[in-house]
Structure formats: C-alpha cells, structure tokens
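With one protein chain withheld, the remaining protein chains of the complex are depicted in position.
Our next item is chain A:
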Amino acid sequence: MDQPMEFEVTMADIAKSSADAADALCRRCRAVPPAVTIRTEPLCAACFTTYLRTKFTRHMEPFRVKPGTEINRRRLLLALSFGVASTALLDILHWHRSLQLQRARRAEYDVLVVHIDESAVASSSTGAVDAQLEKLRGQYEQFEFRSIPLHHIYELPTAIGDTLPDEIAAELEQNGDGESTNADANPLSRLRALLSRLNSRASQVDVIAILRARLLAELAKINGCEAVMLGDSMTRMAAMVLAEVTKGRGHSLPWLISDGPTPYGPSLVRPLRDLTTSELNHYLSFTDIAHLSNATSSAPKPPVAAKNQTIDEIMIRFFDDVSNNHLTANVVRTAAKLHFADDEDRVQRLGLCEICGLPMDENPKLRVARARGHDVSSSNSSNGISNGDSNGNGSIYDADARIYCLEPSPGEEGMKQRRCYGCRRTTQGAGKVDWPVDNR
C-alpha cells in the first residue's frame, strides 16, 4: 500500500537493471557488446562463430580424428559455387582441418575443392573463375582447387559415348561447331543440344542441377573421395524440398534431401543444414571473407521475366523473404521424417530413373493398394513391366495422360518404365535425349 521510498530498490528494479545490462552485452561471454541476434539471443562475433562452428561440427563426426587408428588419409570433395553457403563451408572446413592438425598433429581428411563451371550453358554464371580460384588458393593453402566444366560429364569413362541416337547426331552435325562431324561430337555441343530440347528454362535449370550433382559424384569417385560436401543451408534445403515437391518428385524426396549414400556412389554430407542463409552471411562478414564469394557482386541480378523463372528460384525467394523465414525449420524437419518403407522394394522392382538416377515411382493408386496389402502383383510387377502397365488391369484409360496431362509425345512411348514422373515432366516433349550417364 505504501509507495516505496525513492531510494528503496525493489526486486523489480533489480530484475530490470540486470536485464538492461545483459542486453548490452553478448548473452554468452558477457564481455563484449553483441554484434548479431540469433534466434532471440544477442551474441558477439566470436560467440556467434563458435555457435555456428558447433552446428557444423556435429555433422563432421565421421571425419574426426580417432585416436589409436592408423593414419589413412581420407578424401572429401567440396562443391564450391562461390555462393555464400559454399564459401562459408570452405572456410569452416579449412578451420576444422587446421584444428585437427593443431590438436592431433594430423588431419583425418584431405579436401579437393571443385567448382563446376556452368558459364558455357547458364547465363547467370560469371566468368573469371580462374582469378577467383587463384584468390582461394592463396587463402586456403591446405586444399586443392579445380574448376571443371559441366560438359565434362560427357567425357567421363562411365559416359555413354558411341551410341548417339541418329536424330541427335544429325542435329549436332547441322548446328555443330564444325568439329562435330561424327557421333563423338564435342561434349559442349552435346550438352547444349540436350538443353535445347527442353521446353522451358525451369526444365533446363532442373537438368543442369541433376547433371551437376551427378558430375560431382563421378568426380568424387574418380578422385578417390568418399563423400561430397555440399553447402546447402537450412533455408536452401527448405526451398529444395518444396521445389522438388513442385516438380513431382515427392517419391524420391528422402533421397534428395538426406545425407548419406546415393544410389550412384559417394555419400552426401551437408554440414550446414542446421544453419540459415542469413547466419552464413553473418559468418562471412565476421570472418571478413565476404569478398571471396561472388554473392555480393551479383546482388543486382538482371530481372527475369516471370514466365522464365525457375521453380527453384521462386522457392528460394519465398524462403529468403523474412516473413517466411520461420517456416524453413518446419519444412526441413517434416521432410526429414519422411521415410518410404517400400523404397528398397521399389528399387528392386522398378529400378532407377534413367535421368535422375533415383528410385522410380509408381502409380499412386497401385502404391496405396500395395500398402493396404492388396495383391497387385498379378497385374503388375511379376512381368517386369510394372510401371508401364501402371493402371493395372481393368483400367479404361491411361491415367498419366488423362489425369496428370503427361501424355507421351509420339515416339516417346514406354518412357514410363525408365523415367520417373518428375523427370518425365522435365523432359516432356524432348523425345530421346543424349543422356551422358547410364543409370539403368
């Protein structure tokens, strides 16, 4: 009832004053003023860096130095696009390896940094790759750097070389660069011919992404690397999940987003999957390496016509929007929980998609029937054509054509047995394509 006297300090005052004081300092070290607020916690640059590196290190458990083991050098391939995330990953990986050298006097792994040069086929890529790599070589002396053009995928030992479909060979001869007189056309024109058969920029970028991922895996194999390190951030992963769903690849979602082995060889590791893009941006500026990425230089991107955008671009923009930031974790966690019990069974019955190399899909209706324990084998899997006859017996129409508007163009029949839904959509109307790798 009595008003407290003016000099009296109440508990509320203490709570308030300490909060004020704490707000002015980093929540963790309480020594310096905070530089950034991460998930409601004000942190100084040093504490933030520690936080970020801890998140990274969690995914590096398989690559830590195990005391008492023999020294067997393992090799990792780091995919570098010069974007924010992969530049950050490069720096953090360098820090991680230096720490191993310092603490254990040996490092568990060596890193081969590979930049896939897409400048010949994608307008957004910048040139000056060599200069940029030279800068990085100076800064990260422990690592080996290489730039590989995307069309190199046609020159791999595993590539399908000599069996060009006639029509494509003819086409290459027509608009080729003069040197492509036989079926062994030069790889770049083969790649360009492939892309030119696709009906939209969205499809082209989709195919480029598939090829890039595959080339990285093949390079890892050739160079004895056991894993491919990707800089995908949580923000990027969320965009990827919804983009792949939008492309009709729901059936292979676990394969697309999980770390671990791939059907075509080396494992994938995404050590930054718990960090957002904005956190990685902060990291670059705190460690003063923002100039090493080209994300800042390309900031005012030329506007792309709405129709010419890609699905990935729309999704990335959606999650970069601050009002949707909080949704990224939901999407990534939900997708990570998806697990298809019939995956292995599906691979055995239907094989892998000839384009993306991931398990084939199956008519959703059949899949539900199978899951409910109905016997669908008689109409379907036993004869090995499984998905081709995916409407089962007694069907009056081709559901893919009638319902999903995925009618095979003349000459494209039978694609269903070899290409998954998403790849059939992306390559719709492209007919026979000169695909560089054999998945089936």
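One rule holds for everything that comes next: a residue touches a chain if its C-beta (ideal position, glycine included) is under 8 Å from a C-beta of that chain, and two chains touch if they have at least 3 such contacts; residues count from 1.
Rule of thumb we're sticking to: contacts and distances are computed from a predicted model.
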{"item": "Omitted chain, identified by the protein name its UniProt record gives, among \"RBR-type E3 ubiquitin transferase\", \"ER membrane protein complex subunit 3\", \"Elongator complex protein 6\" or \"Cytoplasmic tRNA 2-thiolation protein 1\"", "value": "\"Cytoplasmic tRNA 2-thiolation protein 1\""}
{"item": "Touching residue (missing chain; options A:195, A:284, A:335 or A:350)", "value": "A:335"}
{"item": "Candidates A:32, A:45, A:148 or A:245 - the one touching the absent chain", "value": "A:245"}
{"item": "Missing-partner contacts on chain A, residue numbers", "value": "200, 202, 241-242, 244-251, 253-255, 258-263, 267, 306-311, 314, 318, 324, 327, 329-331, 333-335, 337-344, 347, 361, 364-365, 367-368, 371-373, 391, 395-397, 399, 402-406, 421-422, 425"}
